[in-house]
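A single protein chain has been omitted; all remaining protein chains appear in their positions.
The chains carry the letters A, B and C, assigned in the order they are written, with residues numbered from 1 in each.
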Amino acid sequence: MQSSSVPSLVKEPGVIQPDLDGVTTPVGSFDDDLIQLLTPQGERVHHETYSARVEDLDLHALQGLYRDMALVRRFDNEATALQRQGELGLWPQCLGQEAAQIGSGRALATQDYVFTSYREHGVAWTRGLDLRKILHSFRGQDHGGWDSAAHNFHLYTLVIGSHALHATGYAMGIQRDGDVGTGDPGRDRAVVSYFGDGATSQGDVSEALVFASVTAAPVVFFCQNNQWAISEPTARQSRVPLVQRGGGFGIPSVRVDGNDVLACYAVTQEALERARSGGGPTFIEAVTYRMGAHTTSDDPTRYRSRAEEDYWRQRDPIARLRTLLVAEGTGEDFFEGIEAESETYAEDVRAYCRALSSPDPITMFDHVYAEDHPLVSAERAWFAEYEAGFTGEEAHR
Amino acid sequence: MQSSSVPSLVKEPGVIQPDLDGVTTPVGSFDDDLIQLLTPQGERVHHETYSARVEDLDLHALQGLYRDMALVRRFDNEATALQRQGELGLWPQCLGQEAAQIGSGRALATQDYVFTSYREHGVAWTRGLDLRKILHSFRGQDHGGWDSAAHNFHLYTLVIGSHALHATGYAMGIQRDGDVGTGDPGRDRAVVSYFGDGATSQGDVSEALVFASVTAAPVVFFCQNNQWAISEPTARQSRVPLVQRGGGFGIPSVRVDGNDVLACYAVTQEALERARSGGGPTFIEAVTYRMGAHTTSDDPTRYRSRAEEDYWRQRDPIARLRTLLVAEGTGEDFFEGIEAESETYAEDVRAYCRALSSPDPITMFDHVYAEDHPLVSAERAWFAEYEAGFTGEEAHR
Amino acid sequence: MSASAIGTQRITMAKAINLGLRRALERDEKVMLMGQDIGALGGVFRVTDGLQKDFGEERVVDSPLAESGIIGTAIGLALAGYRPVCEIQFDGFIFPGYDQITTQLAKMHYRSRGRLNLPVVIRVPFGGGIGAVEHHSESPEALFAHTPGLRVVSPANPADAFTMIQQAIASPDPVLFFEPKARYWDKADIDVRAAGQALDLGGDTVGLHTARVVTPGTDITVAAYGPTVSTALAAAGVAGQEGTSVEVIDLRSISPIDFDTLIASVRRTGRLVVVHEAPVFFGAGAEIAARVTEHCFYSLQAPVLRVGGFHVPYPVANIEEEYLPNLDRVLHAIDSAMAH
Partner (left out) sequence: MSASAIGTQRITMAKAINLGLRRALERDEKVMLMGQDIGALGGVFRVTDGLQKDFGEERVVDSPLAESGIIGTAIGLALAGYRPVCEIQFDGFIFPGYDQITTQLAKMHYRSRGRLNLPVVIRVPFGGGIGAVEHHSESPEALFAHTPGLRVVSPANPADAFTMIQQAIASPDPVLFFEPKARYWDKADIDVRAAGQALDLGGDTVGLHTARVVTPGTDITVAAYGPTVSTALAAAGVAGQEGTSVEVIDLRSISPIDFDTLIASVRRTGRLVVVHEAPVFFGAGAEIAARVTEHCFYSLQAPVLRVGGFHVPYPVANIEEEYLPNLDRVLHAIDSAMAH
């Protein structure tokens, strides 16, 4: 099986020659054709199109982005710790993906709507969600945990790729509401759908690209290519950079350094503007890295190298923004303040989580249907009576 | 809803600018970037890469292609007539798509394997299948009708897009058999999967592109864009020419005039060679036209114009080859011979079809499982006894 | 042409659904139809004939050829406040959308603790008897009824079709709406205006999930839904002439099942035959037999008998009449039950 052989074709009319660079690029390295405004060394880079989009971010704003990322990381680490302590059943870390999530999330307007997988705690933060609510489902108390409409932030979706279609449908609804291309910045809306590199293989994601493209729906597909789908490297999902996927469906696509919060902010802002103004969908590939395990149940030592992890640790999204902040005049006290705030936050998260109590078993019969359902009612009644039968000794005989 | 507005982006590194021409191109017209070796007027065109691939087709060979197309059309017309006469329940015509099917089919080697939808009677012909067997299923006597292994031609698949995955899996099998890249022309094999423009929207087709691309499976995706999926124009499935789809998955792709039998032959031959030699998959978009109804149950007057049909009648694949043949010295007797052969063939098809008899009802219990199954056995026994109970008057009381 | 201006007329089931859809589109601008070929073509069965012309391409949408995409985007549209009615072209083509139905559509209300409703209707022409090729004659209702969160119904006549499609669209829950395609061309007199008004007033109509005693009888109950109701009625006619009084129940709903009506009937008659086209094994008849037996253990004179599809894929058209639970097979089951 010659799975690494690359066909060589002459470029000519009628022949689409895909950019096959991705095949030989080792997983985890950067390519040249990546939008970047801030290097791993924390230096600004000029970009003809995108630099303008971060010009209005003054030092205060940059510090805000730093705070976002730092607090989300602290939250994420605390949740991981809580899982280790047996307080959560499972935790999917967003460690390492803070720039992709905060950068894109901060480009959103209040009226925009977001659909995600299960790892987008940073995006949730930008939507004003009380992150502690995310713990509910990983503690086994709730399948959802928050009021999605209150935050324009949909519940996490665990079936990979499904929500890309929900996002597209929601965007089709926005079109029908007339909330696209009015020019009113308080009215025009768009949707962002976040998913991973692995998700791009699911038929549903491709179908979402079809529907979004042919309807010119105001939706941004934000693919966090964190190099891994559990134990499978991105090369198991695509021979070419994922950014090419969007183009194949007629969707303008952009590849961005996902560990560069400024670049993520800029490209997402542009894509959202296009969507809100009626320009249709955009596909963004944010090249980032899952610095932690897939979830707390995972064991990455089985499938990836320490060297690779080290390589990416050098590209930590928070560290590089810190370097920039320092270079642009932020004092140590700022960072100490964030540190202190993080600790208080973590303590609060811990206490909140521990105080959560299990739902009453009878609630399992709630909300199966919005309207009355005789079978559910009968089973609920049976269960209540059955449970009532257990008193003292009798229980469990 | 601004479904026709096209976003304008500056081309720059990191930004994939899809070719959005397809959006404004009216459905049914040709684009420039189409591989063509024979014009609608029947004149040869030179093509740097592909002309060489038809050089060895002498007049005799061209006449053979003509005969293929003419007989397949005659068969197809006869089947349509048989449906009108109540001899078939349904018939999906291949009218107008003969060049795409014969051109590509004649590029196949015996050991190649083919998966199709339900309209590929022309391809079936090139595989040596007795086309009359196709009538079985449309007469309601069989779900399949032929021995696929005997012809390396799989049964028709009616669930749109499903078989693109079967084709890819089969190609993965060929890789495991070591029948790729050996250099032995009698051994190296490839698979072709035929599907329509509508099918490209199905998740399964996209997933097939993923699997084929990452495994470099020896499979050619041959998409007959006949402009319609029942009543929906190709624009309902894609904003851009379908040929771009393949590139997005890292698959070399080519767009060919699907009514040009020579061009179809040439591009398929190239793609097959690449696949057999280990170069992986190719995506071919053959731009053609469904000159008839979707099936005999369909009524195209509800959704498309006479003008459009006229436009395409000018581009009839058979007529243009005839012009070429005449120009290159074929006499009227040849065409008369084909005419006569067609009539004999049609009569034979008619007689065969009419002579087909219904299967015995008890056979419905055959081949549900390859191994014994107690429930099927019990139901079969019950049915036999039950049927035996009906004698004379008793039946239907 | 406003549906409400029509009054009593003799219409087919296909037309009745068309009028029901039209009324739903008229009454609630959030209602929209999606599916393959439902626009200019009016659907392969012409059930949506004329609706795109009258309500526009935004409300009657020709979707790309992808069932998961249709149902998945319908979920998103429902989250955005719309009430999508999806047409699946044929029963056998619902399966690419099965994941969205089973893991998303059915569970979103529960997942969100009741905060989110998904009022999505999925219309599925189903069943056999039309001489079709593979995948065009299936009865997959059991594959949806087993999943909590979904409602599954099937009308058996034009009047019910007209009413039930509107009730399904009005439901805040997802509804699988199985249309017996072999009955599409059956005609009945319907006073569309009266039926519509009754519906508007929430009054006189039978609930979406209520079974109906179509023919009262005393010796045996025959329960059916969708395409087999007319077979059951025919059997009742023949059996009646032969001296057996058959009570025919049109279940109308497969999830939930109106067991109250069913149990009350069986307590009276003491015998039950269930008829459906789907394979008997793990079919609706199994659930009905199990539950009715549990509740009527001492009233039953004979075991509940099931008449339905065999454990074979839907066979070729030439022999489908022998596969289908036809008049003779229902009569045979009635005889067997009576002889017990």
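One rule holds in what follows: a contact is a pair of C-beta atoms (placed from the backbone, for glycine too) under 8 Å apart; a residue touches a chain by one contact, two chains touch by 3 or more.
For clarity, every value in this text was computed on a predicted model and none was experimentally measured.
Here the missing chain is touched by one residue of C:92, C:125 or C:325, and it is C:92. Of A:33, A:147, A:232 or A:341, it is A:232 that touches the chain left out of the display. For the options A:204, A:257, A:285 or A:316, the residue in contact with the chain missing from this view is A:204. The chain omitted from view is touched by exactly one of A:42, A:64 or A:89, namely A:89. The residue from A:63, A:97, A:116 or A:137 that touches the chain not shown here is A:137. Although one chain is hidden here, its contacts on subunit A can still be listed: residues 1, 89-90, 137-143, 158-160, 198-199, 201-204, 229-232, 236-237, 297, 299, 302-303, 358-361, 363-365, 368, 373, 375-376, 379, 383, 386-387, 390, 395-397.
Seen from subunit B, the chain kept out of the figure touches residues 113, 142-144, 147-149, 154-155, 157, 159, 162, 164-177, 203-204, 207-208, 210-211, 214, 366-371, 373-376. Subunit C residues in contact with the hidden partner, per the touch definition given at the top, are 68, 92, 95-96, 98-99, 102-103, 106-107, 110-111, 134-135, 142-143, 145-149, 255, 278-279, 281-287, 289-291, 293-294, 297, 302-306, 310-313, 340.
Keep this in mind: only the chains that are shown with their structure count from here on.
Centroid analysis (C-alpha atoms only) places A farthest from subunit B.
Here the largest set of C-beta contact pairs joins the chains A-B. Per-chain Cα centroids separate subunit A from subunit C by 40 Å.
Here the CA centre of subunit B is 36 Å from the CA centre of subunit C. Contact of a single residue of subunit B with at least two other chains is seen at positions 1, 201-204, 236-237.
The residues of subunit C that reach two or more other chains are 58, 63-64, 66, 68-69, 96, listed in rising order.
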